[in-house]
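All protein chains of the complex are present and in place, except for one that has been dropped.
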């Protein structure tokens, strides 16, 4: 009930604080007999790694995943896959001054309101570092999905006011630019914007879009566990996510039925996949930690000035791309397995 | 795993097809000792009822809820509250011609792709009629929340391109106009727009916004079951919903951190309520069934012309208002109970 | 979390008090496409019905199950099967004097300790009447299992000190005698014993055994959800059950490994079915309500004399037979569906 588990038949239970000994998780429900390419799992993790893009934080974590169980001679056993990622570059001391101060836009105070105490070092468990466990689980799911012909591809579609042109998308180019945008033209402008806000000691938000090819028709449970509902929950579970839309999304709300019925529904109708490409978008707020001095409150309620040091991303969306993909893989794999019991 | 249950500690298990004998559900986890006002539950249901607004369908269902268990002498027992709502005005025969035809924008074909068969009468279980069970569960939760000082209020904030003015909202006026808009000026324009699309045999989408007052700080589970993640899932579980955003949402993705940190975060930070008002929006697509003739396919794959009769809402958002409120009540009550085990 | 749901993929959510308007439940997860014989479901219910055996209570309930959803033209839709059984012969008034008194061996006081209040009429939700919902769900599962070649047969193997002879069992005779014993010779002695204790205003305990033929090898999840663990939980969930054993059970604890390895393991090894017949036993205590005067306490803590009237079974095991079978069917069907996601 503490919400550290996602999925029903394919499920990740995650653990770990940013500056504890390790983060990790347990993937339960991976069917037996899957040939698991561990290097491919590591490559996914490398794509999310701090330092993976010049636009990100300078925190340097090797982020080597260690599998502890569930795989024997390269084949999944059907047993839980326990794994961990050591926290190698944990500079807890950097955060001492934050012990009694609540950073604006962060979960410092809410965490204390909830639990009565918190691990203040690097955000503790509220740190985006915990998403590395999601990436590992997603990488395992992706190998299962690939065998089923399903391919999940995310990309940055907006940074601040700079948007990718839907007519110019080329998914093959996403990893050629540091901003992970599928529109090479927009990528340059996005990169320039991120560099600009970084120079200003500021940050900026953005949007990650995701396209899923090859999904068979029939996935998704039609009432509460609609495919888009489970995707929405997974995406809003990512740090800094503030919105989700499928198909035409908020734009659909402005359309007439006669128009909208002719458009793509985003690959899902009535909560169930149609067999067409699935498309959704996730909005991210600007990184809350900025280098500019900000007023905030401390534990006594007094107003204090926060001059953040730390090592932070000026824009989270480039590094959010593999996380969005991983979450999508987890949800799809779960529903692929759930569908196995839909008929006699 | 078939996804007909929502909630962890406070949970609704729903059942029922649009044209079967009854719809209903089981509310489990309502604490013992709550004085339950059954008439207030019925009033909530009346607000969603077909026929509750002149802008909606002419299908006329009395929608009387019958409680079968869980309440004794007006007090909840702590046992499951079973309830049903008979399907009184079920004209299954109206739908005979749809048996072998797939309506555009509907779940007819996906449902068959999933289960191999479907109850074609009125959409079967994919009908929005099933949301009446959500309203009953939400009405029970609302009484518990009210006792805790939490008030949930939704309203229509956009119909097509007509938007409510955030500066002119008056929540007390929502039920004074047929469109359930909190901005009386916009309400008139929205009403005119809905009448216009109805006259054209068309439909239009819209946005429902929701404001929650009085939530204590500390609700929400910080990783996968963030408060906004559970809200997103609940809202995307409503028929025709295509998007969800909390706080500044998609707009936040265009902002700088220095700006956004000064704005409302929508009452949730890091997945946990801050104690401030919670605000979110839900986008709805235009009703898929329209009176205009449309091309579609039948079971053989042939293209056929659909001239819908039936009785349909030209815009779903007025009747979605009580459903959004009910879903929000269910999620909040669940998290209120979950919070009871957060500390020693 | 209030524990009114059993099963993972095939699950029953139950509701209802003994003397409320109705009891019932929701069966979720029954695959689509099962041809459902409703009369066979009713026949199962008739086997459990008060009045089904001359050895039981004289309470007379028609116990007609009404299906509200999930089945269309005799075929399951894959949607939840809502059902109810009206409480026709509810004589709540009989129980008025029990309002402030705690019956010995009953859950009256514990229920109040838990919830702070109780529905005292006929035991409320602690009544064995709630097992009728289990029988309905089990009867649905049984039809699915039969199609898979699995047959579940329970029988009374002991009443008080009278035991069936394992060498003389004939499962075909179980329903030929009022005590539901598979050993016709022992059945007569058991019947005589029950009549004797009834005449004495007393009651007696017994054992129900269950034999399952045709289970494929491979069912059961090897750590916490072992097949025997889920069976044990289901059986201890039946009113008045006090013990469970599989294979040689408690007798095995007295054996040497060299002997026991040569015996039947009860059809389950390491939590997983072997493909051989599954065998387990369930111990039931004597009915707590007896006609003899008993000392007990009332709400004030004072000692009072209880002279029970009501209508009670002198021995629960004959009527427990269909309940044990139903629970076994629910567990097996759940694991049969779970097994579908064990391999790639």
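Chains: A, B and C, in written order; residue numbering restarts at 1 for each.
We adopt the following convention: a residue touches a chain if its C-beta (ideal position, glycine included) is under 8 Å from a C-beta of that chain, and two chains touch if they have at least 3 such contacts.
Since the structure is predicted, the reported quantities are computational estimates derived from the model, not experimental observations.
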Contact residue for the chain not shown (choose from A:28, A:63 or A:313): A:28
Which listed residue (C:50, C:266 or C:318) would be found touching the missing chain in the intact complex? C:266
Consider the whole complex, including the chain that is not shown, and state which of C:107, C:164, C:212 or C:278 touches that chain. C:107
Among the options C:43, C:64 or C:343, which residue touches the chain absent from this view? C:343
Where chain B meets the left-out chain, the residues are 1, 9, 29, 31-34, 76, 78-79, 144, 147, 222, 337, 340-344
Residues of chain C touching the missing chain are 1-6, 8-9, 14, 104-107, 109-111, 113-116, 125-126, 130, 158, 160-161, 197, 202-207, 217-226, 228-237, 239, 242-250, 252-262, 265-266, 268-275, 283-290, 292, 294, 338-339, 341-343
Which chain A residues touch the hidden chain? 1-2, 4-5, 8-9, 13-17, 20-26, 28-29, 32-33, 66-70, 72, 75, 77-82, 84, 114-119, 124-125
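Here is the rule we go by: only the chains that are shown with their structure count from here on.
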Could you give the separation in Å between the centres of chain B and chain C, each centre being the mean of its C-alpha atoms? 38
I'd like to verify one number: the distance from the centre of chain A to the centre of chain B, where each centre is the average of its C-alpha atoms, in whole angstrom. 27
Where does chain A touch two or more other chains at once, residue-wise? 1, 9, 222, 341-343
